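A single protein chain has been omitted; all remaining protein chains appear in their positions.
By letter and in written order, the chains are A, B, C, D and E; residue numbering begins at 1 in each of them.
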Amino acid sequence: MIDKTHLHQVYLNGKLLPRDQAMISVFDSAVMLGDTVTESTRTFNGVPFKLDAHIDRLYKSLKITRINPGMTAAEMKALTLQVLASNAHLLAEGEDCWIVHNISRGQSVAGADPTVQRSPATVIIFTSPMILTDWAGFYTEGCHAVTPPSRAMPSQALDARIKNRSRMAYTLAEIEVKLVDPKAQGILLDMNGNIAENKGGNFFVVENGVLKTPLTSNALAGISRATILELAQTLHIPLRECDLQPYDVYTADEAFFTSTPYCIMPATRFNGLPVGDGMVGPITRRLLAAWGALVGVDIVVQAQKQLLPD
Amino acid sequence: MIDKTHLHQVYLNGKLLPRDQAMISVFDSAVMLGDTVTESTRTFNGVPFKLDAHIDRLYKSLKITRINPGMTAAEMKALTLQVLASNAHLLAEGEDCWIVHNISRGQSVAGADPTVQRSPATVIIFTSPMILTDWAGFYTEGCHAVTPPSRAMPSQALDARIKNRSRMAYTLAEIEVKLVDPKAQGILLDMNGNIAENKGGNFFVVENGVLKTPLTSNALAGISRATILELAQTLHIPLRECDLQPYDVYTADEAFFTSTPYCIMPATRFNGLPVGDGMVGPITRRLLAAWGALVGVDIVVQAQKQLLPD
Amino acid sequence: MIDKTHLHQVYLNGKLLPRDQAMISVFDSAVMLGDTVTESTRTFNGVPFKLDAHIDRLYKSLKITRINPGMTAAEMKALTLQVLASNAHLLAEGEDCWIVHNISRGQSVAGADPTVQRSPATVIIFTSPMILTDWAGFYTEGCHAVTPPSRAMPSQALDARIKNRSRMAYTLAEIEVKLVDPKAQGILLDMNGNIAENKGGNFFVVENGVLKTPLTSNALAGISRATILELAQTLHIPLRECDLQPYDVYTADEAFFTSTPYCIMPATRFNGLPVGDGMVGPITRRLLAAWGALVGVDIVVQAQKQLLPD
Amino acid sequence: MIDKTHLHQVYLNGKLLPRDQAMISVFDSAVMLGDTVTESTRTFNGVPFKLDAHIDRLYKSLKITRINPGMTAAEMKALTLQVLASNAHLLAEGEDCWIVHNISRGQSVAGADPTVQRSPATVIIFTSPMILTDWAGFYTEGCHAVTPPSRAMPSQALDARIKNRSRMAYTLAEIEVKLVDPKAQGILLDMNGNIAENKGGNFFVVENGVLKTPLTSNALAGISRATILELAQTLHIPLRECDLQPYDVYTADEAFFTSTPYCIMPATRFNGLPVGDGMVGPITRRLLAAWGALVGVDIVVQAQKQLLPD
Amino acid sequence: MIDKTHLHQVYLNGKLLPRDQAMISVFDSAVMLGDTVTESTRTFNGVPFKLDAHIDRLYKSLKITRINPGMTAAEMKALTLQVLASNAHLLAEGEDCWIVHNISRGQSVAGADPTVQRSPATVIIFTSPMILTDWAGFYTEGCHAVTPPSRAMPSQALDARIKNRSRMAYTLAEIEVKLVDPKAQGILLDMNGNIAENKGGNFFVVENGVLKTPLTSNALAGISRATILELAQTLHIPLRECDLQPYDVYTADEAFFTSTPYCIMPATRFNGLPVGDGMVGPITRRLLAAWGALVGVDIVVQAQKQLLPD
Partner (left out) sequence: MIDKTHLHQVYLNGKLLPRDQAMISVFDSAVMLGDTVTESTRTFNGVPFKLDAHIDRLYKSLKITRINPGMTAAEMKALTLQVLASNAHLLAEGEDCWIVHNISRGQSVAGADPTVQRSPATVIIFTSPMILTDWAGFYTEGCHAVTPPSRAMPSQALDARIKNRSRMAYTLAEIEVKLVDPKAQGILLDMNGNIAENKGGNFFVVENGVLKTPLTSNALAGISRATILELAQTLHIPLRECDLQPYDVYTADEAFFTSTPYCIMPATRFNGLPVGDGMVGPITRRLLAAWGALVGVDIVVQAQKQLLPD
């Protein structure tokens, strides 16, 4: 795969710009306060997956944070499709891309009330080739899931469902996770020791044929998560949203993460022990296949192609 | 006062730039992840106040976040003084300025491990005229302190002492505060209902001649806070670091915030009720005077001058 | 409406008394200790709504508090109906009333064991015209729901399901709510930041056609709440009892409170933002209509009539 | 002792009334909402002990609850002394009495905003002979302290320092305590398992000569408690305010409660085990003696006289 | 019944030994660290009940604790049946027995890393006559359930589902329970005041015909508990797994414990008050009968026979 990332143009406040010209002021509230809401969508066969759901969630985040993006959800959607169209020619046959929205409150003034929006919002929309090389091996081998000592932010401090770019807590927890294994993927626990979420995804276990995942009280209401709930219904896999503890992962038959880029990432080890028999399990594989069928892409094959030498 | 903010040059990754050219990539981890540690120092009579302490705390934040700034603390200090020197001529007689450090992990790659630093850190140092117009009236009138329903982030999610730019939680809490009074200043409570901190400062009460402030378990270890502890010792004002609850504020004789720009901001109302007799109290005034004496600036006069018509 | 409240006779310890003669000793445990359990029932077309359920819950509260009311539940019910009958002539056509039970442990002795019942219980039963003028406007406009910083009492301190008259915590929280908006209605959060209850009612949201309400772990097991659960089943509105956070209200399509006097009170704003499109929603209106049909009263019309000039 | 309680006149809203005529409306917010703040003072040799401190704390409670008592603290004090003077002749030589203040928000209206004060406050001041028969034996034998399973109300629900008459939670916890031993005295734990307070008093332990008591974060800031702190300083007994757990009581050398009526009540058993050697300890006895000296009354003798046959 | 307990041979590390020769070193990690996982199975008509489920749970505990038992689950099962067969002749007609597994990490070395297994595990399997004399009376009278002040261990300290022999916390809580009533059976609450579990069993209530029991987040995932879930389904008794508080027990119609030895133990009192009408309820009796039918043993008759004189 030839990396054309640098050729993708970036939408920034009304203009499409070459990637290296997409710059914002160091005084933007994005930089000064992490005051940015965000979405990450991906395409399958070049078509954005559940774009409406992503735009809808983006506008929920904008509402709660009181950031006025300066356009309606419909306009945002149309604009998003334009940005995608502008870069579509850069994707080779069978390649897909991310579409990322970052919207900040705009100009920040040192010492002034941070809740006031002083300028039009900073609206950034960009596409990126879907580079999955870090994850592609996990589809067949599974990854190592690890719980860090730090805890997920409680909703009464900051609700994880407001998808935002103030991610310091997640990054520090992930640093703790990497102490155990540099390739490990983190599972944050909440203040009560229940499983919350990954820094960018949700988590599921399979136990005795039942799919289980935490509620979204302390986790992002992931669109990939919602896709699994739909697929499970279609496939008649019983599903339960409930509190889970590490015990449930240690004793699960299967486990996996979900997130926009990789869809499903099997976890075959947990805190140093195998999950189930240590192999990617049949329900995980059925869900991966069903997702692929839904979008017309063999998700695993597409990702693993990236591991091949050009 | 003629606002010369726009004339201050900004240090960015090795260069001094005009303010409107100080731009960073929208792919910087500052923007993508709020992955920035920070300090805000101010000058008195043009001399940075406790610069060593600020640099020291900055390097603590860098250490814990594993951001390599590419220079030693001594080099950072020298550089800071250079930036200040470059802009010093813009300050009129009797004017002071902020010095702000923002240091991010540098380049971010979508979907890649966020804990890895892939490029030199992004190092931003800028000065700004010390505009205190929003606060200047509070030195004599006192402000209205208000507790929002959201809670301060617990240290097991993200320790407030790591001074950083992932501030979404603080901004949302401040929005709640402004629902009560658009000029109110927030006091965040921790998960147990104890007083934690303001979005950018610490909080003190005076009760029966004793100065009390929360421990730094759930609050920034403020350098202004430390200055108050020193001044209290000098002035023989008894001091106690302990858990405080709203009851302590409702029944206090005096209360104030501390932060780098305003040093001390008296609070004369709390959740709609007067603090003490509703006037700025004598111990608060003694502390303000002592601080002024320490730095050779009449803090109140300097700030209130900004309220005058030019 | 001519206010005849003062003409309603009050049952007190075996006697029906004019309202201004219904007095109890300042040494009663109701006054000395807030040691009173209570129920509030209302009539529709003069008939008490779910009186058995109210009496049943009253006897649960009496049991746990170990207050002996001196009569069986059946006797209490018969007595209640007598009190209602005595005052029924005071209600104009189409008017309804409250029926309130307050039962305290009786005589209190300073310094003596408060758990011992030293005298017959103090039994108070009174009716009051159903004055809804504070709420009547909300049926069509919706109210403003606000979360205070104080938290609902946890069940391990005092279970909210024991309906009682030790209401100081609720009153103080409501004072905080009124700081935001003097007409706002409070939504208390529990210790974990989940939505608990209003000072006198329960809370529901509608999201994507699904009705959601908190469990009763930290909230009164409201009889109005139970009525909504029944109506939802009848109307085939899917319902989910689960933890809810402020995010769920910010992003809901509709929201409402339930309580005995007003049955359903739509909330169209939450912490300063509109709920849904800021209008009373269709599911809320269907539920109001269904409730009205159940009891043969147009609840909205009856209440709004009180807003008209006589 | 001849009980003359019934002869003490009661101040109620401007009048001195015979005890059995001191009645309030069942619609008073004291009855309807437990919306009453309170103080209990006692006399020594007929002189109220620390009356200023009690009045001061009463006005703190009034302030936070936003109840307007209709008079200044000085007027309240003068009035209190008048009430006491009116009843002073009823006290035999060497007898003392309580002075209790109960102040409610006044008239309550069903369904109306409980935070609005609609009438003058209901002001009740009464005296009562200091009947200590339930406690008198404990001065020499010590009592049995027991922890109930229910927890003290956390300050973020209702701060225990607001001395009020919404006491249902305390009464229910005391019922649990009496299951272990009908004469046991309760020690409430807070939400973290730390010792909070007794339903009407504070708690101390002595360990290796050091007096220890919890902070007032989750406990009444008792005036008796403050008296112990002063006496300890006078007697050079080292003192520490800190979190205490049941372990500290099990392993203490001595333990005691403090409260207005009994001043100090030794606890010689805790959850069924002896405290120290199971006898009232020397530091407890020194404190009792010092308190007696301070007020010119042999506290133990005075109380135990009540146990004698007339 | 003639007690033949002493005749039962004990399996210990490869040998069947007379009971009084079944000894382990005082340096075994079972003694030094309570480092033992365990199962307790019982027979009905001499056949182990759900032995596979017990062995499966044992291997889950072994996995999480990283104890290598030195044999597969299948081998463990075969061995268990051998031990049972060896002692089967000691059971009289109609008598049943326990089968207990205790497996420790083996040899412990003072001061050395306790996580390393230095020797083969210590494997103990023993049978014991099913002596139910302490419980037999409860089948018809019901027991007294009591909540202690100590709390159940939270899963983030030690997950209750890892069935183990570090039981000090349970024993201390049970001591507190016995202060109320020497025959009381404890119900531990979790950190939030929800009902968790008994020291060796789970807890159920029946309310309005619905069977309710806590989730296993803070409780053993009991095999008897699972049996009730199955029986409830068979008998069409609606069932709900949810948080329960003491209020739910006070107001329940019926309540019972479940555990391996007694299967179902009705609770007819709770903290001094009757549960329902204070008698063993109809759903409890149906479940007991159904369980008996499932295993071909009249559970109540078998147990109560032990109360008869020989």
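As a working rule, contacts are C-beta pairs under 8 Å (C-beta built on N, C-alpha and C of every residue); 3 or more make two chains touch, one makes a residue touch a chain.
The structure displayed is predicted, hence computed values, not measured ones.
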Among E:Thr43, E:Asn87, E:Asn102 or E:Asn271, the residue in touch with the chain that has been omitted: E:Asn102
Touch with the omitted chain, as defined above, among E:Gln9, E:Thr65, E:Thr147 or E:Ser217: E:Thr65
Omitted-chain contact residue, chosen from A:Leu179, A:Ala293 or A:Leu307: A:Leu179
Chain not shown: contacting residue from E:Leu7, E:Val47, E:Ala92 or E:Leu158: E:Leu158
Touching the absent chain when the full complex is considered, from A:Lys77, A:Arg105, A:Arg151 or A:Lys212: A:Arg151
Touching residue (missing chain; options B:Lys15, B:Lys63 or B:Arg240): B:Lys63
Sites on subunit A contacted by the missing partner chain, in the whole complex: 146-149, 151, 176, 179-180, 189, 193, 246, 271-272
Subunit B residues that touch the omitted chain in the full complex: 60, 63-64, 66, 154-156, 159, 161-162, 191-192, 215, 217
Footprint left on subunit E by the chain that the document does not show: 10, 12, 19-20, 22-28, 30-36, 40, 64-66, 98, 100, 102, 109-115, 124, 126, 128, 130-132, 134-135, 149-154, 156-158, 162, 164-172, 174-175, 178, 191, 199, 261
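The criterion applied here is as follows: only the chains that are shown with their structure count from here on.
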Residues of subunit B touching at least two other chains: 149, 151, 189, 193, 246
Chain contact graph, described as a line, ring, star, complete graph or other shape: other
